[in-house]
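I have a structure I would like to understand better, so I am pasting it below and will then ask my questions one at a time.
The complex appears here without one of its protein chains, the remainder shown in place.
On to chain A.
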Amino acid sequence: MLDILLAWFEGIGKRTLRFLGNMGGITLMFYRAFINIFLPPFGIKRTFKQMLVFGVESIPVVALTAVFTGMVLALQTTYEISKFGAENYIGGVVGLSMTRELGPVLTSLIVAGRVGASIAAEIGTMKVTEQIDALETLAMNPIRYLVVPRLIAGITMLPLLCALADFIGIGGGFAVSVYTYDIPSRFYMDSFQDIVGAYDLFVGLLKTIVFGAIIACVACYYGFKTSGGAEGVGRATTIAVVSSCIIILLADVLLTALFVG
């Protein structure tokens, strides 16, 4: 009986240690990449390529998600708030939800799945085929070569994607409110302007800068940690996506608590 209990505690202890170890590793990855941003050689071309991957290529899926989110939000909420006659405020409700929460978080989760997976797989493959070692033999710091461009792409592109998602989501909500619930378009716009301020937009975009850094660092961290051939690459990819999603959601709670009001 005591044995089982001890084993149980030991299991918890081990997991906690592993979790803390990984968090430390991810933080260290961020720190080292951040320092290396300022050291030559600067990979302008590499960074640009990662921005394309992170930003431009994510536009379709982000836009699709945003428009449907905005529409569902309007469909559901208008119905509920019309019960007490508040349907004319739907513009503000959709606007606030999108800019503060759904825009940043949904965009980040999607990009974590799409881009985080590909980063982890690419770097993981480079690790198991000794390409990372080869970089070192050519006197190139792998962090500078691989992580820095992705970190820069993450923190610059995610806010842009999020702004786009906000805009499209609010448009989706507008379409549903005006054409399905016959709310005058002026009411939608007015309530949006009354309720949503620049501060809300700012908080949302600030979140995505943090989330962008999380996606890049977590994916790179698990990529660099890869061992054990193709199977290892698969494992790294999965764990990178799952971890970055969880860390994004945790960070979201913290950031929201910090900026609420």
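Going forward, a contact is a pair of C-beta atoms (placed from the backbone, for glycine too) under 8 Å apart; a residue touches a chain by one contact, two chains touch by 3 or more; residues count from 1.
Just so we're on the same page, contacts and distances are computed from a predicted model.
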| item | value |
| --- | --- |
| Listed names "FeMo cofactor biosynthesis protein NifB", "Electron transfer flavoprotein alpha subunit apoprotein", "Transketolase" or "ABC transporter ATP-binding protein", matching UniProt entry of the absent chain | "ABC transporter ATP-binding protein" |
| Given A:N22, A:Q131 or A:T238, the one touching the chain that is not displayed | A:Q131 |
| Contacting the left-out chain in the complete assembly, out of A:M23, A:M140 or A:L206 | A:M140 |
| Chain A residues that touch the omitted chain in the full complex | 41, 122, 125-126, 129-131, 133-141 |
